[in-house]
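Notes follow the structure.
In this view, the complex is presented without one of its protein chains, the others remaining in place.
And then chain A:
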Amino acid sequence: METVTQTIQGVPLNHYIILSAVIFSIGVMGVLIRRNAIVIFMSVELMLNAVNLLLTAFSAYRGDPAGQVFVFFIMALAAAEVAVGLAIIVMIYRNTNSTDINVLNRLKW
């Protein structure tokens, strides 16, 4: 029976890297361009998961489980972060009746 590792190794490593880079770049651009706080938040998640994907791929190719352990940590952390982040966004919405981050322009000297 083919193991998961072998399945992953069925695709060349370059493909994983390119995919991750693309997803990560999409995330970065999303963060930079979009004004809606929730979309920005989702873009951040995209970046995180791009990294997760890469970690898993490397882990499989090197036969080292440490990478996958990292992924679990990151997922747990992301869950916590989502909870806090969404709470902040809810508070922003309550205060400004919008999720547009350009409204929050007082963070300056």
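Things worth noting here:
We adopt the following convention: a contact is a pair of C-beta atoms (placed from the backbone, for glycine too) under 8 Å apart; a residue touches a chain by one contact, two chains touch by 3 or more; residues count from 1.
Rule of thumb we're sticking to: contacts and distances are computed from a predicted model.
The unshown chain of the complex is recorded in UniProt as "NADH-quinone oxidoreductase subunit L", chosen from "Multiple sugar transport system permease protein", "Coenzyme F420-reducing hydrogenase, delta subunit", "ABC transporter domain-containing protein" or "NADH-quinone oxidoreductase subunit L". Along chain A, the points of touch with the absent chain fall at residues 28, 31-32, 35, 101-102, 104-109.
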